[in-house]
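Every protein chain but one is kept in place in this view of the complex.
Showing chain A:
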Amino acid sequence: MNLIQKEVEKCDSLSGFFIIMSMAGGTGSGLGAFITQKLQDQYSSSLKMNQIIWPYGTGEVIVQNYNSILTLSHLYRSSDALLIHENDAVHKICAKQMNIKQISFRDLNQVLAHQLGSVFQPTYSEDGSFPYRRDPLGDLMEHLVPHPEFKMLGVRNIPQMSENSLAYSTFTWAGLLKHLRQMLISGAKMEEGINWQVRPPLSGLPPLGKMSVHKDLHLNTSVANLVILRGKDVQSADVEGFKDPALYTSWLEPVHAFSMWKTQRAFDKYEKSAALVSNSQLLVKPLDMIVGKAWNMFASKAYIHQYTRFGMEEEDFLDSFTLLEQVVASYGSLGP
């Protein structure tokens, strides 16, 4: 905390804290959650965003599900927003989009860094006082976390491709935005293999009701979305498709739920690129899966002695489960 205080004192204007951690292990997850709590106590008026690495579904750490539910439940109480990156999704991007044969952690981290850069690099500010947005972290949290029960954010970023493929591709804003919108609606995590069957009901008509229960056609309902456009002719980009009320939950108007940032400056090697930070049902399925697996293991009491020997109790586990089941239910109820 002393080190943090030194850094904070150097700032003219503190935007907030960005905490990068994993969920599966012990240090990142446990210590990360602890520090977030301490920041909450000491800097209660500052914003905190935790960037979390969601582990591979199988085989990083055996007790990763326990560590994950304990971390998530603690962070839900002390953090303001959780920006989540799933290893499985990033791995697929490396394999399918970037065409990397032998994927290493370095490759995964590169995609991650690219996604973060596409969100937090400077964009034009809305008011006239300063050309560039001064507090992207604060603005992002303000736009995307209107309600404390809904804190889980995911990032989608296109295009993502290898240098070789890039040489033969051209992009239009219309094309990029169409793909990005469909990724949002269908819950796709990358550009390849998007399910185009998922469609929002036509405006004016009543919602599809029972028909939309079919899993594959489930429309991913959002609390709030932020689209960030970088590149040539960005003024001509048309984002009306993202303002469709059918995409959003009923208690928030699209004008409040949707926001857009932009800059003419291209990002990385892409002439035009579009990123989407979304607070939506996208992460419910992975969360539900982790809670289920952790619960199954908890029911057999396996590995519990490893936690209780350090002062934890079964009660702590139960509290975590309860909180997360609540989150799953809340996100689940967003739809029509």
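By our rule, contacts are C-beta pairs under 8 Å (C-beta built on N, C-alpha and C of every residue); 3 or more make two chains touch, one makes a residue touch a chain; residues count from 1.
We adopt the following convention: contacts and distances are computed from a predicted model.
Peer 1: Can you tell which of "Probable arginine--tRNA ligase, cytoplasmic", "Elongator complex protein 4", "Tubulin epsilon chain isoform X2" or "Proteasome subunit beta" UniProt lists for the chain that's not drawn?
Peer 2: Matching the unshown chain against "Probable arginine--tRNA ligase, cytoplasmic", "Elongator complex protein 4", "Tubulin epsilon chain isoform X2" or "Proteasome subunit beta" yields "Tubulin epsilon chain isoform X2".
Peer 1: Check each of A:P131, A:G193 or A:G292 against the chain that is not shown and name the one that touches it.
Peer 2: The one listed residue touching the chain not shown is A:G292.
Peer 1: For the chain left off this view, which of A:V63, A:L82, A:M161 or A:A257 is in contact with it?
Peer 2: A:V63
Peer 1: One chain isn't shown here. Among A:Q5, A:S250 or A:S333, which residue touches it?
Peer 2: A:S333
Peer 1: For review purposes, identify every residue of chain A that touches the missing chain, sorted by number.
Peer 2: 26, 56-63, 91, 95, 102-106, 108, 291-293, 295-297, 299-303, 305-306, 321-322, 325-326, 329-330, 333
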